[in-house]
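The complex is shown incomplete by one protein chain, all other protein chains being positioned as in the whole.
Order of writing sets the labels: A, B and C. Residues in every chain begin at 1.
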Amino acid sequence: MSDSTARQLDEASPVLAIDGLGVEFASEHGWLRVLDEVSFAVGPRETVGLVGESGSGKSVTSLSVLGLLPRRSSRVVGDIRLRGRELGGLSTAELEDVRGREIAMIFQEPMTSLNPAFTIGDQIVAVVRRHLGWTKKQARAHAIEMLGHVGIPNPRQRVSEYPHQFSGGMRQRAMIALALSCRPRLLIADEPTTALDVTIQAQILDLIREMAEENDMSVLFVTHDLGVVADICDRVVVMYAGQVVEEGTAEEVFCTPRHPYTEGLLRAMPDVEDHVRELVPIPGTVPPPWEFPAGCRFADRCSYAQDRCRQPVALTELGPRRAVRCHRFDELDLEGAS
Amino acid sequence: MSRVLVRRLLTMIPLLFFVTLGTFMLTHLIPGDPAITVLGDNSTPERVEAVRERLGLNEPLLSQYADWISGVPSLDLGTSLFSSEPVRDTLANRIPVTLSLTAAALFVAVLIGVPAGILAATNPGRWIDRVATIGATLGVAAPSYLIGSLLIAWLALKSSIFPATGYVPMEESVVDWARSITLPAVALGSAAAAEIARQLRGALRSVLQEDYVRTARAMGLRGRIVVGKYALKNAMIPLVTVIGFQVTSLLGGTVIIEQIFGIQGLGSLAVRKVLEQDIPVVQGIVLVSVFVVIAVNLVVDLMYSYLDPKVRVR
Amino acid sequence: MTASTPDSAVTVARVRGRGLRRFARRFLRQRTALVAAGFLLLMVLVALFADVLAPHDPDAQTLRDTLLSPLTDGHVLGTDELGRDVLSRLIHAARVSLLAAVIAVSVGFVLGVPLGLISGYVGGWVDTVLQRITDAVMSFPPLILAIAVIAVLGPSLTNAMLAVGLVFAPRFLRLVRASVLSVREQTYIEAAKTIGTPMPVIVLRHVLPNVLSPMIVQMSLAAGFSLLAEAGLSFLGLGVQPPDSSWGSMMGRAFRELNQQTWLIVWPGLMIVFTVLAFNVLGDALSDALGREIREGNDDE
Partner (left out) sequence: MNDQAAVPAGTSGKTPLLEVDDLEVAYRIGRGRRAQDLIAVSGVSFHIDHGETFAVVGESGSGKSTTARAITRTLPVRAGNIRLGGRELTELSGRELRRIRSDVQMVFQDPYSSLNPSMLIRDSIAEPLRVHTDLDSHARDAAAHDLIQAVGLLPEHLNRYPYEFSGGQRQRIAIARAIATSPSLVICDEALSALDVSTQNQIIRLLEEIRQTKSVAYLFIAHDLAVVRHIADRVGVMYLGRMMESGPTERVYNAPAHPYTEALLSAVPVPHPRRQRARRRMLLPGDVPNPLEPPSGCVFRTRCPRAMDICAEEVPMPFPAVGGGEVACHLHTSGPELGGESVRVLSTA
């Protein structure tokens, strides 16, 4: 079923297609499978949200796209295609050409993600010169332009400042300027607003949306915040314990969830506009990889679980790019966000 | 930069006070009477009194300190208890010897330690890391005098490339200087090399795990640039710190190495004077080495302000 | 009660043994650390039972059999310039060498730890003065400071070790102070204050235990260093005085016979290398085992 994900993108070939991705980490428990059969695609100009709680494997997924997992202590299987080109077989040097040029990434901690020993400008210049082969002067002018573009006031002066002279929000803007400096086709944003205050988060979300539109860029947005997903994502991939459990458009996943975990997340999520609805917690916690159940991984915490839920369960296609991993998806009448 | 320098110099005032006071107090912690040390146990009270008068031992402690410290700027460190030669003259021709030995050892240490540390950090778990780590662990544990002795036994006594003992000043012959300094510098510098390699490996390993290194890699910068430029500049601060510390211990290490290789420097002088209990000379040696250490620390501090933009940009 | 879903909370994240036991298991997994600990234990036993273990009288001179090579005439490691059995002398010297390390580390500990606690916890001008003095002491190259003290007190093992201990004291002080400062920032200290726990109790129950564990690592490393320092001073004749001998003083005498019998200097040299190595490996392993304890705590979940 997973290999059909790509086929269903009939109108345009996807920018990123992940197919049967599995990742194992070396640990004191031996090789641990932390990702299993992860498949989804990001279409052109699409923003796809990768959602889940800590331990769901969403960050591992995003790091494996760029081949940034530690090489010696991890094993990756499955296909990762960037505009039809398989990334898995690339040499390190070839992969380095893709990183930053075609796929860029921004991270959660703007405080630590920029090098403290170099100016913001130098960091952008290095990347631009590396990928586009421009002169120092051109690259610097471009850096100033990019900083202005992402809304940093006074870019001509700030280009030669160090990260510690920037506030958290400004640093994330600078990080975005760095990431977008070579106009990548795909931006992977790994919880880019989690460490920021809400008013700054709003600024950054708008900025990412704007930049994506301007540059015809696709975005893979990793987050645990359903509000952020509702705000910025066209499509949603819900992950749980290293697997994709549901996929669909934002509308579908939020309004007519088909997986009990998605329903659980929606019911647990507080809503600033709605106080009437009671918050219903999902019992328990995400199991660590060495305690993943053999059957449905959510069964232990699921209020709808039956005996057959102890059996392994596959991702079922419900329609074009709409899928769910649940034994009982066709019997359950789940409640969506209202 | 100059502001940093001035601020550092100001904070050094209490340090210099404690250091000189400590050095001075050595004489007065001594059980028994230095005058008797000079004269031997069975001298007449009159002669003891005369010597005490000459050494200024009858004055109050504070004025003795004031007396002694006021001589320091003009390099007047008193006279030897035995030879009546001014301490300054005794030290003068030995200081360059010890400094050149220390510098050569530091050179050896950096030359071996830095590449070894970088190679080990960038190839964790591989054979090159293992070799470097084992070498560094052994190097830290091996006493310099064992290495020195073995070098003498195997390289100096059995062949004539390197002399076993003695020191040729650089002004006499650069080649002979290099020959005479190589073995002692290697013996003295090996532990420092090991320590530098260990610390640099650790620092670089932890820098390589920082988020900004991940950013640099995510942006497609070449692996060697990520390590050689992005990571190394951040690892320089701990590296400079270690090198600064190493100067301190190298300077101490000269005491033994000069003894083994028969080099007439401060170290071998110190050993002799300790056994003779010639306190003014020992004081002079201690003072000189402390000043060298303080000067090195000052350089290290200034390098921090160059390396760490947080210090540089207010 | 049912509302808070207690059954879910009951599934404790992962239970893999208690604190000390987990620490021990982690430590034991490091094979080199085990070898090091085993070697040190062996050395202690050798030192304690030197009289029984030594094949010959360490002081028995046989002037006919001087500077024998190893494995001749029943002398496994040969004889020295006075014809004394090297192996027996090594075994007896272990006593002095280990004792020296213990004295130096204890001196450093007794001086450094309480002052470090005071400096870190009291702060203010007390801290400033202590820090300046520490700066000053640390500006003396270790061996130079040691021989300066010996110059005053005269050459002897105890004096040498007092001097080396004095070298450690400011390093211990710094370390304790630094960990006090970092522990002080931990929320559990604030929690204790909010609870109303009196200050001395906070220091004893909350600060001290969390400050001492990194100290164990340092003490192991310091033991290695003091062994080296003692050996160096005794090599120069400024440490242990005849008729006692340590590995360092054996090397000092052996050095004079270097062009006739190289083995003589190698044996005590190797003992020093192995013992220092064992202390260092042990220290690194302890710090790994402790360090991971803390780190793993933080990326649970």
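Miscellaneous remarks
Convention: a residue touches a chain if its C-beta (ideal position, glycine included) is under 8 Å from a C-beta of that chain, and two chains touch if they have at least 3 such contacts.
The shown structure was predicted, so the numbers you read here are calculated from the model rather than taken from an experiment.
Within the full complex, the chain left out of the display contacts the shown chains A, C.
Listed residues A:43, A:264 or A:289: the one in touch with the omitted chain is A:264.
Across A:230, A:305 or A:332, the residue that sits in touch with the chain not pictured is A:230.
The chain not shown here is touched by just one of A:94, A:197, A:213 or A:330, and that residue is A:197. Residues of chain A that touch the chain left out of view are 53-54, 153, 167-170, 197-203, 205-206, 224-231, 233, 250-251, 254-255, 264-266, 268-275, 279-286, 337-338. Even with one chain removed from view, chain C keeps its contact list with that chain: residues 1, 3-6, 8-10, 12-16, 18-19, 186-188, 190-198, 201, 205-206, 209-210, 213, 293-294, 296-298, 300-301.
Keep in mind that, in the parts below, only the chains that are shown with their structure count from here on.
By the count of C-beta pairs in contact, the leading chain pair is B-C.
A straight line joining the Cα centres of chain B and chain C is 23 Å long. Chain A and chain C have Cα centroids separated by 49 Å. Per-chain Cα centroids separate chain A from chain B by 53 Å. Multi-chain contact residues of chain B (touching two or more other chains): none found.
By the touch rule above, chain C contacts chain B in their complex via residues 132-133, 135-145, 147-148, 150-155, 224, 228, 231-232, 235-238, 248, 251, 254-255, 258-259, 262, 265-266, 269, 272-274, 276-277, 280-281. Within the complex formed with chain B, the residues of chain A that make contact are 66, 68, 72, 92-93, 96-101, 104-105, 107, 109, 112-119, 123, 126-127, 130-131, 161-162, 164-165, 175, 178-179. Looking at the complex, you find that chain B touches chain C at residues 14-15, 18-19, 22-23, 26, 29-31, 137-138, 140-146, 149-150, 152-154, 157, 248-249, 251-253, 255-256, 259-260, 270-271, 273-275, 277, 279, 282, 285-286, 289-290, 293-294, 297.
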